[in-house]
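Only a portion of the chains appears, each positioned as in the full assembly.
Going in written order, the chains are labelled A and B, and every chain counts its residues from 1.
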Amino acid sequence: MLDLLRRLFPICRSITGDGVRETLAILREYLPDLAVHDVPSGTRVFDWIVPEEWNMRGARLTGPDGGVIADVSDNNLHVVGYSEPVDRVLPLEELQEHLHSRPDMPSAIPYVTSYYARRWGFCLAHERREKLKPGLYHARIDATLAPGSLTYGELVIPGEEREEVFLTTYICHPSMANNELSGPVVLTELARWLLSKSRRYTYRIVFAPETIGAITYLSFHAEALKKRVVAGFNLTCMGDERAYSYLPSRKGGTLADRIALHVLRHFYPDFVSYTFLDRQSDERQYCAPGIDLPLCSVMRTKYGSYPEYHTSLDNLDVVTGKGLAGGYAVMRRCLEALEENFVYAAEILCEPQMGRRGLYPTLGRAGSTNGHVANLMNLLAYTDGQTPLLDIAETISLDIFQCVEMAKILLEKRIIHK
Amino acid sequence: MLDLLRRLFPICRSITGDGVRETLAILREYLPDLAVHDVPSGTRVFDWIVPEEWNMRGARLTGPDGGVIADVSDNNLHVVGYSEPVDRVLPLEELQEHLHSRPDMPSAIPYVTSYYARRWGFCLAHERREKLKPGLYHARIDATLAPGSLTYGELVIPGEEREEVFLTTYICHPSMANNELSGPVVLTELARWLLSKSRRYTYRIVFAPETIGAITYLSFHAEALKKRVVAGFNLTCMGDERAYSYLPSRKGGTLADRIALHVLRHFYPDFVSYTFLDRQSDERQYCAPGIDLPLCSVMRTKYGSYPEYHTSLDNLDVVTGKGLAGGYAVMRRCLEALEENFVYAAEILCEPQMGRRGLYPTLGRAGSTNGHVANLMNLLAYTDGQTPLLDIAETISLDIFQCVEMAKILLEKRIIHK
């Protein structure tokens, strides 16, 4: 995952343009069946209109002495996203209103965009900005804003059932590691794992620009998704080592929420729990009123909750191989739990005679039915043909995977059936 | 409000009689449309019978030396309510069983009544009673108990909807300020405010004697009220400065309860919360099984919970202009909240593009969507055509009036509709 992340890191992505297409092309090397869709600029998608496509070939700010102040060839955060083209010489005082920096993070280049209002601007470290001297500066942005398309990738991995699990991440931020690339690389790895195994559910996987991409996707597919999706996850900020986090669906309590909370409580008990009011990603669209997909977010450290967020410092010092592996592991556990969340029913009334099946000690003495035997009997006490395994696991205070192992034994012995 | 209270204070009220009529006549100066109804003595009202009317023209107790011990012209609490007429000279030891005082409140004249059993008696300060010397006393009560009527006032203020808000208070206690007059004067002021504005709901306002008046009113109107009333409040003890208090409906959780709790939690967070078991006023009738109006009480310091309760010390030292203003303010906020508790629905699916409506920053950078923008987006996230504004306010941790201001903006921009 770290190698893929390093390949994707330098690309200058935005909500449209070649950066998105280049990103998807690389992902297709790993997921050949990933379909790439283009939606033309000007297309109406619910309340929005797909904007003109932005492509940036170069952007450089030079000082009175000809020295380079900011150049996107060094770091593509230096230009305000969706900047209009400019080639002007202007004095510092006039330039200032086109500059963006963070006094609270003096060494970081901030990430700034202006998708829906025409502007141009440069972003730079505040400590650099403070040293700028009066004089004439040359601002040159070689960019195009022109009819084109919004691009997203979609991969459907069929399973035994038509019911779908929906997985999505965004591909619209430039060179930032946790709050951009950790999502796509973990989702790519999850997709490859799903492809390698038999699947109960069908998986629908979407890589799209945040907000406008999600709205565009929903404007075409909302009705189908509402019919088929049993659980969904928005993948973002999956790669640092500092925390595990949970952000619920709009009203909480969906299957996705319950699976996420079960996995987090059992395997990452010190996870951080947010509310829907803390949302800032595509659950804003996928959980909007009238859409209301059963979708939540399981993250490492949440966007907005770590200092390097939306700056040039969100780099490979923040995201690590170990961090990504953790993000992958928690999501994989969630999907495994989903796949195994069957409803079982006992074959017979009252307790079965476990002893003659080798599942109960034939010698009755104090303590002989503790531990594994007690767990097995507890599982059986709730396999009533109505209660999904997840709920049984919560009731009998085990994790669902322990219950899966026991259910396998009971299935083999024909004591229960699905 | 304080002026009105001072005018009403000296009147000798009881559950029937001229005092009630005089009180209503003064209220009619402020509320000319207040209708006054008389129900004849002997009328059967559910399990009760409207009693004979009691009118008291004078009552005086004089001592062996001719000195005045108690005279209702000094304080109308001196006579036991509904005392039968008497004109007797009797020795102290015999008089004692007709005297009432409070050893725990030695300077207070207690308020005592005997509506449904024939008695006569005088009430006086315990410190005075202890100084009474043996000898012959002259007890004279010039009162009539005779067929007449029970009198109550009713005012219907029509609104856009036929659904009603029910507001009631009682007018049967003599000269006491918090546990009598604070209710009628605050309700009068609320009625005048309601008359001065456009109204969503119809308001039904009742001034009646406690218990027998409420039962009488319900015996005629229970079915209509059960059909139309969406929320109701019993106004009592609205005028001191010591506390705000809440007493729920029989099972709690009605619209009235939820409005009251919302207003109290947000604006009077140190309010005192009682249970229905603490009731002693007309919620006993309005929330009785089979009646079950959605009615609760929002008070300043609750009856029975302050030392001066039901004594001559419940006077204008207890009730103040500031205290009444607070009682008025909390009730007005409750009614304003009720009027604004609409269900809104978004016009469109997914988030609207707020930026082009000037409601979202066009420049995207860290923190740009905090505060007001976040509140607006949170409100939008729950305007799903099903959730009343009160519930949304609770969910997004704002008060309903903040939500009203934001809803107005969204309505103007045609992003939501009622």
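Methods note: contacts are C-beta pairs under 8 Å (C-beta built on N, C-alpha and C of every residue); 3 or more make two chains touch, one makes a residue touch a chain.
Quick caveat, the model's predicted, so the values are computed rather than measured.
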**Complete:** One sequence, 2 chains in place; the complete complex in the file has a copy number of 3
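The rule is simple: only the chains that are shown with their structure count from here on.
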**Item:** Inter-centroid spacing, subunit B versus subunit A (mean Cα positions, whole Å)
**Value:** 55
**Message:** If we count contacts the way the header does, which residues on subunit A are in touch with subunit B in the complex?
**Reply:** 46-48, 81, 100, 102, 110-117, 119, 211, 214-215, 218-219, 222, 250, 276-277, 280, 284-285, 287-291, 304, 309-311
**Request:** Within their complex, state which residues of subunit B touch subunit A.
**Result:** 345-346, 348-353, 355-356, 362-366, 369, 374, 377-378, 381-385, 396-397
